[in-house]
Every structure is written in C-alpha cells, then in structure tokens.
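One chain of protein is taken out of this complex; the other chains stay put.
We just call them A, B and C in the order they show up, numbering each chain from 1.
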Amino acid sequence: MSEYVGIVIFFVLAGTVAGAFVALGSVLGPKKPSAVKSEAFECGEVAFSLPVGHVAVKFYLTAILFILFDVELVFVYPWAVAFRGLGASGLVEMVVFLGILMAGFFYAWDNGALEWH
Amino acid sequence: MLLNVGPAHPAMHGIIRIVTKLDGELVKDIDVEIGYLHRGFEKMAETVDYNGVIPYTDRLNYVSPLINNMGYCMAVEKLLGISVPERCHYIRVIVSEISRITDHLTCVGAGAMELGAFSVFLYMIKAREYLWELVEMVTGARLTVSYCRVGGVKGDLPEGFDERCGKALQETRKVLVESDALLTRNRIFVDRMSGTGKISSEDAISYGITGPFLRSTGVAYDVRKDCPYAVYDRLQFDVPVGTRGDNYDRFLVRMEEMEQSIRIIEQALRDIPPGPFLAHAETGRPIPAAEMVDEGKIGNIAAIVDRRVVTDPTLEGAAKSQHPNIEAGEKRVFLPAKEDTFGNIEGLMQQFKLVMYGHGIRPPKGEVYFPVEGANGELGFYIVSDGTSSAYRVRVRPPCFAIMSALPKLLIGDMMADVTPTFGSVNMIGGELDR
Amino acid sequence: MSDHAGFFTSRLDEALGWARKFSIFQYPFVTACCGMEYMATACSHYDVDRFGAGLPRFSPRQADVLFVVGTISHKMAPVLVRIYEQMAEPKWVVSFGVCTCTGGFYDNYATVMGIDTIIPVDVYIPGCPPRPEYVLDGLLKLQAKIQAQHSSGQRPAAEIRPELERPVFD
Partner (left out) sequence: MNAASLIQAVKDRFPDGVKASHSYRGDATVIVGREFLLEVARTLKEDPAFQMSFLMDLTAVDFSTFGAKRSPAFFSNSGVAVSPSPEFPDEDPWPGPPVSHPSAGAALGAPASHPSAGAALGAPGPAHFVVVYHFYSLPLKHRLRLEVPVEEDDAEVDSLSSLWAGADWLEREVWDMFGIRFRGHQNLKRILMYEGFAGHPLRKDYPVNKRQPLIGPVN
C-alpha cells in the first residue's frame, strides 16, 4: 500500500496546480464575448468553410499507424523497469514481441502506407 | 477544402493572401491576392520634387534600401545627362553591396527560421546588426537611409570606415561559415528545401523573373555583368548559378552571392580613389568648429581669424574641400557645401534655387529607363519628366512582382507544408511588390 | 469594510498587474519596413525578451498585446479590425512606427491615416522606423500602463480623433 502513496501525492499535486491555473484564469480574466470573437480565426479573413465534413483518408491512415506503434511502448516500459528480475527469458520474450511488431512495421513500410501521395 | 492563408499569417510576411484549394495536404490550386501594402509610391512621387522622392525609394525594398536609392538617382542622372566623380561611383558600389548582403541575410535567416532553424536566424540578424552599424556610421540611419542624392551622395565615407568595414565583413564571413555548417548538409533542411518550389528556366524567363531566382534555374543573367553601371565593370566577381531551380539552389545561390558581395566590397575599398576625408591641413591651420565658436564667444578673434574651420564630413555637412569628390560638380543639381551656403551669396543662391518650391532640379522633358541589379532581380526606374521640378511619372519595375506572379506555378503540386519554404525563398518584400 | 476590501482588491490588482506586465504575449501584426526594426528589436542584440515580451504568438486567441507594425492600407484595415476584435481580453494595442500613429508621409488615397481611427490604441511609438531603443521605451510605458490598470482590465473608452477636414489638393 505504502508505495502507492507517492503516486497519489503526485496526482493530487498535479491536479491542484492545473486546477488553480484554470480557475484563476477564468475568475480573474475579464470576459467580453462578442459575435466576431466566436468566429473561427482564419488569418483575418472570413473563413470559407469550417473544416467539417470528410477529411482525406491519408490523415486517418497515418494516425492509426502512429497509435499502433506508439502504444507498444506502454508494454516496454514496465519490462524495462523490471528487467533485472526477469533474467534471460524476459529478454527473449521481449525480442519475440518486438520482432512481431517490426514485421508488421516492415509490411506497412513496404506497402507504401508511410508515403504520403 | 478551401483554405485561406491570409494576410495576417507569419509565413506570408504579413501582407499576401493565398486562397489554396487543398486535397488533404496537396495544394491543388492557388489564387494569390496582393495589394495589402499598396501605399501609392508612384502617385506620391508625382507630388514631391526629384530629391524629395528619395525617402520614398528607401521604403520600396526596405531590406536593401541603398540599392533603390542608387537606382533612382542613377536614372535621374541619366535623364539629366550628368555623370558622378570616380570616388562617388565607388562609394555607391560599396554601400549597395553592403545593402545586398543585409537583404540576403534577412531572406535566408527568415527562411531558415520558418523551417525551425531559429538559431541561424539569430546569427544572421546579429551579422545584419554589424552591417547596419556600418550603414548608420556612413549614412546616419539604419534602415531608411536616404543617403544618395541626384548627382552624388550625402556625405563622404567617414574616417576609420575601412577598419570598421573590415571588422564587420569578417564577422559576417564568420556567421556565413557557421550558418553554412548548420544548414547546408542538415538533413531536415535539405529534405524540406530541395525538390520544392521548382521552376524551369523557360517559365522563369516567360514570367520575367530575374535575379537569384532566375540564376538558380541556370540562366546567368546579372545586370551588373550584362549592362554594367557605376564601376562594376572594373571589379572582379562571378555570378553563382544553380541547376535545378528549387528552393535549395536558391539558398545556395544567395549564400554564394553574399560571398561575392564581400569580395566586391574589399576590392572597391582597396582601389577607391583617395579623396581627403578632412579638410587639407596645409591650407590654413584647421580648428574644430566647436572650438572656433568658443573662441569667438570669448572675443578672442585674433586666434580664429585665419583658421580653417573643420566640420565632420558626414553629418554636420560636407567639408568644402572634399565636396567635389562626391558630387557631380553640377551647380543646378547638387546642394552646395554648408560653408558655402552660409559663406557666400553664390552658395546661398544655389541652395535657394534647389530648395524652393517650384524651383529645384528641373531636367529637360524626356523619358528614361535605368535598370539596376536589386537584391531580388532587375530593379528598373522609368522616369518621364515634363521639365517642371517634380517628376511627371516615376515607374518602378519591382523584381519580386514577376516572381510572385509565378507563385501558382511554384506551389501547385507541392504539399501545404512546402508553401512556407517556397515563400521564404521568393523573398517577397511588400513595399516593392505593392509599391 | 470597504477599505479592507479595497486593500485586498488593490493588492490583487498590483499582483495581477505585475503578473501581466512581465508575461506579455505579443501578436506582431507586421506589414512593412518597421518589421525589419521589429526583427532587430526581438533578436539577440536589443533583445525584447529581457522584458518578458519575447514570445510572439501568431494567433489572436493567445496574444495579449497587438503590435501593429508598419503601414496599414485601406485594404488591410478590415483585417486589422477583425483580428483586434478576435483577441481575448485583457488586450492592449501598441502602434509601432509613424505610419500607424498618423499615416506617416503616405498622405494619399491608399493609407489609413493612423490606426487609432479604427481601433483604440494604448501606446504610440513614433519613428520611421523607430530605433530599437524607442521600441523598448514604448514597451516600458506599456508595462507601466498594464501595472496601473484595474484588474477587471476595462480601459478608458478609446478617444477617436476629432474629424479634421483636410485640403484636397491634386
């Protein structure tokens, strides 16, 4: 139980500091909403169309690839922390895990998913 | 999607509006809208007299103001049919080249900053500060200098200019070497700059593009070499030429041109015809003006009656003796030395005839076109005169106007992120584009 | 009670004024030659960052001070007013250079003769272009104004200049 106290204190501190800034900002800052202020800012001109509606599929593809390969890091971190205790078998498991991941990456790379056009 | 990269955008240097039709990140079509900094230079040039136009010419290409000054003054001198003494030609070449270096420094620095290389921007602006201190030493102002006059320049090069100029150029060379090391083989910079904003030399010529932009496509057209003016035909310098005509080549051409400009300045400083900076010592024992005034105040007339007053040759007015080094010896064009204006009636009459409204410089009726190599290309002044003291029509051929008209050809097919480096290397200056 | 509250709110005003004064996020609305002098002021030699105003924010949402730098033509005026209105309170306006103060020597059909005819201005920095030292002095005046301002940030109504008729001569 005791080692979790550190994490709790960390989150409490983060919460209060962030909350304080937001609260002070909204309380002390003067607010004068106006019609023009709520419109989208497009370099000083009236925006043609807000970027609503369909977006090119390329953005979606890149975003998915990023999430795929970035989330894997979540598994690598605890492994790295407990690396001493796991010994050789832990190393082999991680190599296999990363191997599968890299195979997927090379497949995507080969297919040109990373190219933009 | 229709996106508005509008006038108030950091990459658009604040005054261009590009409406881009985007397909994802690809730029499909572009509509460029300019004119946000149109200040009516050509209309104002018709209301003031010939020397009054010079402050307006500083604000055309305000990054290299001295080149505009020289271009306009040489055009009016061609209209008048007078020529300037040797030393004045050399002074004009020196300050024009200093101004060209500051223009390239600002352009390359801002271009690199927009790609994230902020430190290169800080180094280059530091180098520009050294050169601006030099310009301030010669002309009195950092940016809006109005140094040139029809028929000469405002004042001679001050004493100790050579050492200060040598030091400043050495600092600039050091910054150029640093920036070259930082940028030229930098993987991100090369990837962002090479291949984007390409234009072929035929298109460039058809659009009327000149200057570093045209030279990066492989055409070696430089007004200083093809139609040499001032003393450029006596100075050795070569014209850097690119091959592919993309942003990276323009960056290399500008960096090399700065090196050539430094070379020109050193040659010009070496063989500038010597004109005495200060009044000749042997004709009358020189006494500083302030001292003379003090002596006069306490009534010690005997000490000052045969002395020759010495005033600083630049800001307080040109000392009489070295005045002929910098003016065309044409009484109807150039203001007399301060000592003459207050010393004798001829000087006072000459001053009156040049300054009073309706008098001033009155060239014959005629029209004249004079091209000069500006920092962005051929900067031409077309002047029509109707014999009165103010120009009938002054037309500036803005070099970056042609480049901007080719912007759709540069940007269509590139990605949205390539608009910034391309626009950085177009070096569009609002004052010159919209006049 | 009121002076006690007064004591508390004036302490708060001073604290707020001090906080806002040294964390100016500026929106450089750069159009013309003054931009070169603005670059020189913002860079390492004259360094505006010493006064806490070093961070340019190119979106009106995140900017406190609108630096209007360079001539504003009639074609640019609606853009300037729109950006001013889209800035979040508390906001200030600095008119940088004589073209923004009074139109400079471009007294013709194309130029707005002074931006205080279209938006309220707090600090005027004359000069064509103003030397970096003028700009830093203008910044100090702005900081004094921010310090002395009431925490609610409302400012005296901007006095638009009286309508002066000018001789139209060709």
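One rule holds in what follows: contacts are C-beta pairs under 8 Å (C-beta built on N, C-alpha and C of every residue); 3 or more make two chains touch, one makes a residue touch a chain.
What you see is a predicted model, and the numbers here were worked out from it, not measured in a lab.
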Shown chains that the omitted chain touches within the full complex: B, C
Selected residue (touches chain absent from view) among B:1, B:19, B:205 or B:348: B:205
Residue touching the undisplayed chain, where the options are B:219, B:241 or B:258: B:219
Touch with the omitted chain, as defined above, among B:25, B:42 or B:340: B:42
Residues belonging to chain B that touch the chain removed from view: 34-35, 38, 40, 42-44, 47, 78-81, 203, 205-210, 219, 221, 226-227, 332, 356-359, 362-369, 371, 378, 380, 382, 384, 386-390, 392-393, 395, 397, 401-402, 404-406, 434-435
In chain C, positions touching the absent partner: 74-75, 77-78, 81, 107-110, 112-113, 117-118, 160-161, 163-170
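Throughout what follows, only the chains that are shown with their structure count from here on.
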Contact graph of the chains (line, ring, star, complete, other): complete
Separation of mean Cα positions, chain C and chain B [Å, integer]: 30
Touching two or more other chains - residues of chain A: 43-45
Numbers and ranges of chain C residues touching at least 2 other chains: 79-80, 83
Complex interface listing, chain A residues touching chain C: 28-32, 34, 36-37, 39, 41, 43-45
Contacting residues of chain C [partner chain B, same complex]: 29-33, 35-37, 39-40, 43-45, 56, 58, 70-71, 73, 75-76, 79-80, 83, 105-106, 108-111, 128-129, 131
For the chain A and chain B complex, residues of the former touching the latter: 42-45, 47-49, 51, 55-56, 58-59, 116-117
